[in-house]
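Data block below; observations after.
Every protein chain of the complex appears in place save one, which is left out.
This part shows chain A:
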Amino acid sequence: MSGPNTDFDPVEVTPLSAAEVERMRDEALAAVEAAVDLPALKAVRTAHAGDRSPLALANREIGALPPQARKEAGQRVGQARGALTQALAARQEVLEVEHEERMLVEEVVDVTLPWDRSPRGARHPITTMSEKIADVFVAMGWEVAEGPVVEAEWLNFDALNLGADHPARTMQDTFWTEPADHGLVLRTQTSPVQARTMLTRRPPIYVVCPGRVFRTDEYDATHSPMFHQVEGLVVDRGITMAHLRGSLDHMLQSLFGEGITTRFRPSYFPFTEPSAEMDMVCFVCRGTGAAEQGGTCRTCRGEGWIELGGCGIVNPRVLTACGVDPDLYSGFAFGFGIDRMVMFRHGAEDLRDLFEADVRFTLPFGSEV
């Protein structure tokens, strides 16, 4: 189709000549190739493939040709347009990739810029520690019991076998309220919650009672007029000291890992008989008393044991005062300090850090301990 036009024939319209179509096509393809970016390519597309481009105009004239010539010209123009469309698409893809690559490089940011725009918060380690302890028991089927901190004297003392003239009553320096004859105290222990539980529920009772308690201690690095205790109480048929030890061992292993067990020493608490002091194997030196780097373990001061708290078999007199038949049921109880556990578990050195509300102390604990 590239022979010279020798005869004038209306059929042989110039724009539709093979040479002309070829020229338009080559010109268009060259323009596509020369487009350096997407906007340039868009302009090329308009100029060479748009409605008013030479190939489009040529295409419009095809209809005026006689049938034979029409077919030939149609094929010629169609092929040219097809080649152009293909070239545009190919160029489009190349330029898009180029554009994306350039954009990704240009849009680089300094990801180390701080974004401390929304403030951080935290829960208090005493809260989270006491929840952690409670959860161990809840997982065993126990429930969490609670009671008021301003408590009836009878529940804080008398019902727990601490009569008015019990020498042990002076061991606990009690905050009394006015008027003095109204029989209200700030509870010195969470044990009144145990009494309340026995008075309001039937056995079997399996409860753990965390909470705030108060003693008239001056405030210093190791004493506070307010601190936190958790006590446990079980009242059921056939409960023994072995169940007490089993429950405590389980709790300690859940909190501090395998192998952390208890040691009992005979002690005295009016609430329990027999009574024991409980120690736990030091979770840092695991009972050796030695620090890893040599010297004595700081957590247990070389003892190998950490004093935890008191426990024992619930005194039948307490069961009686709380409406539980001691001939049918026996129970055990234990109690220890949550604040102290937070201190030795996390290596805190001053008890006051727990109560001064300094966010620098609390924030690192986050929402769980």
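The criterion applied here is as follows: a contact is a pair of C-beta atoms (placed from the backbone, for glycine too) under 8 Å apart; a residue touches a chain by one contact, two chains touch by 3 or more; residues count from 1.
Following the convention adopted for this analysis, contacts and distances are computed from a predicted model.
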item	value
Name per UniProt, for the chain absent here [options: "Branched-chain amino acid transport system permease protein", "ECF subfamily RNA polymerase sigma-24 subunit", "Phenylalanine--tRNA ligase beta subunit" or "Aldehyde ferredoxin oxidoreductase"]	"Phenylalanine--tRNA ligase beta subunit"
Residue in contact with the excluded chain [from A:D51, A:E107, A:E178 or A:E292]	A:E178
Touching the absent chain when the full complex is considered, from A:E107, A:E218, A:E258 or A:E292	A:E218
Chain not shown: contacting residue from A:T188, A:Q229 or A:S275	A:S275
Given A:V21, A:I133 or A:L186, the one touching the chain that is not displayed	A:L186
Contacts of chain A with the absent chain, listed as residue ranges	113-124, 126-127, 131, 134, 138, 140-144, 146, 148-155, 158-159, 161, 163-165, 167-168, 170-171, 175-184, 186, 199, 204, 206, 212, 216, 218-219, 225-226, 234, 236, 238-247, 249-250, 261-268, 273-277, 313, 315-317, 320-323, 330, 354-360, 362-363, 366-367
